[in-house]
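Note that one protein chain is taken out, while the other chains of the complex remain in position.
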Amino acid sequence: MTTHAERPCALETQHLTIRFGGLTAVSDLNLAVPHGSIVGLIGPNGAGKTTAFNIITGFYRPTEGKVLFYGEDITGRLPHLVCKTGISRTFQNIRLFSNETVLQNVMIGCHVRQKSEWWMAPLMLPLFNREEKAIRERSYHLLESIGLLPYANEISNSLPYGAQRRLEIARALATEPRFLLLDEPAAGMNPQESLELMGFIRALRKEYDLTILLIEHDMKVVMGVCEYIWVLDYGVLIAEGGPQAIQSNPKVIEAYLGEEVTADA
Amino acid sequence: MSFNMFVQHLFNAITLGSLYGLVAIGYTMVYGILRLINFAHGDIFMLGAYFMFFGTVTFNLPWGIAAVIAVAASSVCGVFVDRIAFRPLRDAPRISALISAIGVSFLIENLSLVLFTGLPRQVIQPEWMVKIITIGEIRILPLAIVVPVIAFTLVLGLLWIVYRTKPGLAMRAISKDIETTRLMGVSVDKIIALAFGLGSALAAASGIMWALRYPQIHPFMGVFPGFKAFIAAVFGGIGSIQGAMIGGMLLGLIEIMIIAFFPSLSGYRDAFAFILLIVILLMKPTGLMGEKLEDKI
Amino acid sequence: MLKIDSLHVYYGGIHAVKGITIEIPRGKIVTLIGANGAGKSSTIRAIAGLVKHVQGHIAFTGRDGKETELTGKTPETMVKLGIAMSPEGRRILPHLTVEENLRLGAYIRTDEDGIVSDIDMVYSLFPRLRERSWQRGGTLSGGEQQMLAVGRALMSRPDLIMLDEPSLGLAPLLVKEVFDIIRQINSEGKTVLLVEQNAFAALKVADYAYILEVGNVVLEGTGEQLLSDSRVKAAYLGG
Partner (left out) sequence: MNPKIRNSILNILLVALLGGFLWWGERNLDGYQIQVLNLIAVNAILALSLNLIYGFTGMFSLGHAGFMAIGAYVSALLILSPAQKEMMWILEPVIWPFSVMQAPFLVSVIAGGLVAALIGLLIALPVLRLGGDYLGIATMGFAEIIRVVITNITPITNGSLGLKGIPDYAGLWWNYGWFLFTLYFIVRIVNSNFGNVFKAIRDDEIAAKNMGINTFRYRVISFSIGAFFAGVGGALMGSLITTIDPKMFSFLLTYNVLMIVVTGGLGSLTGSILGSVVITILLEWLRFVENPLTIGSFEIPGIPGMRMVVFSLLLIFIILFRREGIMGMKEWTWDGLFARFGKGGKTE
């Protein structure tokens, strides 16, 4: 807990609460993610994890509470502005631009930092052409570093599943984020792929100086890669701590395996 | 405006409104289930009027029998349209079904143009319906009473089917959750066909009464009532049968009353509905009685 | 009663079920457990005929001893053969009343008297539903909705009842109640296929269990055997 609090805080949520009709999907959620860390948000199905991501990235406006990004209040900021601020994410059910090529997907990610305007395209302004060229090169470079270069001109939905997940991350990186939210990056991967994913996530943090918050069901991945973990159940934070502490926390075991474990253990 | 005039306008408005309402119900039922704007619906309205015309003029059938046959025939046409143009596209993007709907609409219109010719036909109005009766100072056509009465009877019948019968139950279930309804052993395609059949029957009934009220029919007569009825359905809240009827009534009222009070705007008559549509879509896209459909992230 | 032989299910680009073989004997409770994404739901959705890309065999033997191949069939066929399914997330129709939801479950039946008496049977199983019979499904609490979903599945008088995550999102006390009901339904002669995340509760009621991990059966055995197996916990919490 001490090492956890020493670094400056990249993302902080304060009393984050959202209600849909009568249902409280997330209730009084307080997260503090230190700069440069890899942390996890876990919990059983329907616990409100993805909802929390949707609030952070501006798709939902919280009923109560605040989202702070490096101290700046970004609560309720529109999604595209949140992205501009430096937060990017992937989706639980991969949302690539399915009719576009792999390269185009990454180039779209570069758009948010693009300075030229649309009307410069037909005018063939040198400034515009230079920037387009730079975006293309940067995208190729990103694909290379992520191992997708051979697929650059394939249509993205023809890729194998694991590659689509990585492409989604590459696309998120193209927006030059400081903070990355990964929603179930290991979903649908076999143990070997999950293992590779863990190395990949660590490498990402190092290479792009990122802070990473992930939602994951595969506990091997969560325990293997996260320094700190928050556990949600019914929208309420039931536990937080390092991987070891979480694994042996009776409340967590109960949330995952059912209540009767306490009697059996 | 005198009170008498106002009452007469009111009767006109109710007549027109209930005709819009009947057509609107078909849009709302199909949209409620398939999320599809059935562009061909207005053309079923037109077919109803033509079948009625041929029944009475060509085959010399009595008015009532011709009407029943016309409604049944149009209903079959509606089911047929679903079978040919929409059912193969159930899994396709919704926009494909929409383009298909536009195609079918044009097909029916132009096929009618070929088969029935483009000449407007004169419908025979039963005499008792158009003999003006006077109540005190107020002069009205019996039609202005008959049409709303029939319309409301039909709507009550439909509500009975939807709320009191087993297929009706399945229909309501499908509009919320097709997959779960299938799990209960419901044949979704049959229920959808039923929805098309019922909606088309009401549209045809409306077309027939429209032809009695405005006794000139032509192959494109369904286009504008169709658009307006769709707007009425959106106004009332898409997916709600009661809403469609209320929306139709209000639209009829708005159209007739604006012209009654501001005759100089009569040239813009066809624009009212569209302006209303845009206002609704911007202010309250769920309409008066509709429920919100949510996007899932 | 139901034999699944090397079943593969594909979902979008995902190979969700990778050749599993499962057997459900008549009159037993069989459970499929595993973490999220293990392929449990895909398996029973394949049985129900809700997924398109399915390979392998699903053979159902009805009361009359006739065997029917279920792959490639529609949900209607399944219901007519005597299988009912309560889907994940309960999927109560929120705008229909409790009674209408039950009637929908009896859709394929035409014996009005039988339906009425079965509705009564469901009400005696879940007295709280009787009190709420005219309430809309959407106004029920999570636990009541779950009971309604189970009751609805019973309404087609199935031989085999499949329950997808019946304990999901329920408070512990209610979870216990749901599992008691499952036991009761089973003791009245219905075969149950139970898909669960709540491993311990499921193992306690099950005669036989399969543990799934990323589309494969990794462990199987009787409920008691698996309850004492440390690998079960590992499958969930990553050891």
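Some points to look at:
Labels A, B and C are assigned to the chains in the order they are written; within every chain, residues are numbered from 1.
Quick note on the criterion: contacts are C-beta pairs under 8 Å (C-beta built on N, C-alpha and C of every residue); 3 or more make two chains touch, one makes a residue touch a chain.
Everything numeric in this text was worked out from a predicted model, so none of it was measured.
Hidden chain, full complex: it touches shown chains A, B. Checked against the full complex, the one of A:Cys83, A:Leu142, A:Leu159 or A:Leu237 touching the unshown chain is A:Cys83. Within the full complex, the residue among A:Ile74, A:Cys110, A:Leu182 or A:Met219 touching the omitted chain is A:Cys110. Interface note: of A:Ser98, A:Ser158 or A:Ser248, the residue touching the hidden chain in the full complex is A:Ser98.
Check B:Gly64, B:Gly136 or B:Gly267 against the missing chain and you find that the one touching it is B:Gly267. Remark: the residues of chain A touching the chain excluded from display are 57, 59, 78-81, 83-84, 88-89, 91, 95-100, 104, 107-112, 114, 118, 121-122, 124, 128, 132, 135, 171, 175.
Within the entire complex, the positions of chain B that touch the omitted partner chain are 35-37, 84-85, 88-89, 92, 94-96, 98-100, 102-104, 106-107, 109-111, 113-114, 117-118, 219, 223, 227, 230-231, 234, 267-268, 270-271, 274-275, 277-278, 281-282, 285, 295, 297.
Note that in this section only the chains that are shown with their structure count from here on.
Put simply, the chain farthest from chain B by mean CA position is A. One finds 33 Å separating the Cα centroids of chain A and chain C.
Centroids of chain A and chain B (each the mean of its C-alpha atoms) stand 49 Å apart.
The geometric centre of chain B is 43 Å away from that of chain C, both derived from CA atoms.
Touching two or more other chains at once is no residue of chain C. For chain C in complex with chain B, the touching residues are 48, 50, 74-76, 78-80, 84-85, 87, 91, 93-96, 100, 103-105, 107-108, 152, 156.
Across the complex, chain A is touched by residues 13-16, 35-37, 165, 167-169, 172, 175-176, 197-202, 204, 214, 227, 233, 236-239 of chain C.
Put simply, chain B touches chain C in their complex at residues 166, 169-170, 172-173, 176-177, 179-187.
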